[in-house]
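The complex appears here minus one protein chain, its other protein chains still in place.
Per-chain numbering from 1; labels A, B and C assigned in written order.
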Amino acid sequence: MITETDNIEIILPFKAEYVSVVRLTVSGIASRMGFDIDAIEDIKVAVSEVCNKLVALGSSVVPRYKIVFSISEESLDIHFYCEDKSIKCIFGDGNDELGVSLISALMDDVSLCPENDYIIYMSKAIEENI
Amino acid sequence: MITETDNIEIILPFKAEYVSVVRLTVSGIASRMGFDIDAIEDIKVAVSEVCNKLVALGSSVVPRYKIVFSISEESLDIHFYCEDKSIKCIFGDGNDELGVSLISALMDDVSLCPENDYIIYMSKAIEENI
Amino acid sequence: MSSELNIREEYTDNAVVVFLSGEVDIYNSQKLKERLYKIIDDNKKDLKIDCTELNYIDSTGLGIFVGALKKVKQYDKKIHICKLKENIKKLFVITGLDKLFIIEE
Partner (left out) sequence: MSSELNIREEYTDNAVVVFLSGEVDIYNSQKLKERLYKIIDDNKKDLKIDCTELNYIDSTGLGIFVGALKKVKQYDKKIHICKLKENIKKLFVITGLDKLFIIEE
């Protein structure tokens, strides 16, 4: 089966004031994809939790981080990137029970500590009840 | 005077369905900057007109274009980029009177056909009545 | 998120009232065009476009209004555009389209 994937990237400073911008961007993407209102809210919360943690950590090396939204017919896949390679396994310190429990519960597939070039991966399927 | 500028970039496919995503992103940025509701609407229209034209033109070389939002205390400066260097002076064909008149009237500073590495530049000052 | 476009019409003796709600943009303007053109051809009456709930329109949408105007003129009819929000009325003024349509409060 051949499916086309569209990628939308946003690159932004490690600053708390722009997390709401990401929420608007992702809600626009998710609503265009046909997610229902509840699912859109879930995705907004999960994405924001990662942004919150990145903003709290910051980087002394680079000013910004990147989020890639991959849009297919089946799901919205989200990867977080940063060129500062010391930013890895960001929830590994165990300080964010609330955030981690939200991300894990609200998304369908999550990789919080991947051995990869991205920091975090999360995915939401368009029809959860497949 | 030293002022800090924050840059937010969004990179997206040449597709009509994602222009609304750009509108949400830019409205989030502009509202965070403190623009009033009328100014936010102006910026949304002007940015969308450029996206519309880019989407209508498309590119046979690259799948996506880039918008950089530069946020300072004085203004929101917006640059459109594409790696397909044949995309230049996009409104030069004279087919878009409506779009061009809107962009020119709604933004404070506009460069529609720059001799530069960006396709279009536009800027809105936070206090128009300086 | 009222970014969808909804179109609904009501019929009076000598006009069709078209209610637009949401956003008209490049993604959905074709739908508006087809609907307006069909209404015009099917009814051959004046058109009244009620924009109370229209939150956004771009040049694509404005161009469709212009096209619809050319079409009603073939039947010697008019287009009234009413209850425009201020930010949208401004777009009609900037483009000079406020002089082509009958703009009403």
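Rule of thumb we're sticking to: contacts are C-beta pairs under 8 Å (C-beta built on N, C-alpha and C of every residue); 3 or more make two chains touch, one makes a residue touch a chain.
Keep in mind that this is a model prediction, so the values were computed, not measured.
S.K.: Would you mind spotting which of A:8, A:33, A:55 or A:82 touches the chain that isn't drawn?
M.R.: Looking across A:8, A:33, A:55 or A:82, the contact with the absent chain belongs to A:55.
S.K.: Touching the missing chain, which residues of chain A?
M.R.: These residues touch the chain not displayed: 16-17, 19-20, 23-24, 37-38, 41-42, 44-45, 48-49, 51-52, 55-56, 96-99, 101-102, 105-106.
The definition used in the following text is that only the chains that are shown with their structure count from here on.
S.K.: Between chain A and chain B, what is the gap in Å from one C-alpha centre to the other?
M.R.: Inter-chain centre distance comes to 25 Å.
S.K.: Distance from the CA centroid of chain A to that of chain C, rounded to the nearest Å?
M.R.: Using C-alpha averages as centres, the distance is 39 Å.
S.K.: So which bits of chain C are touching at least two other chains?
M.R.: 3
S.K.: Indicate the residues of chain A shared as contacts by at least two other chains.
M.R.: In chain A, the residues touching two or more other chains are 27-28.
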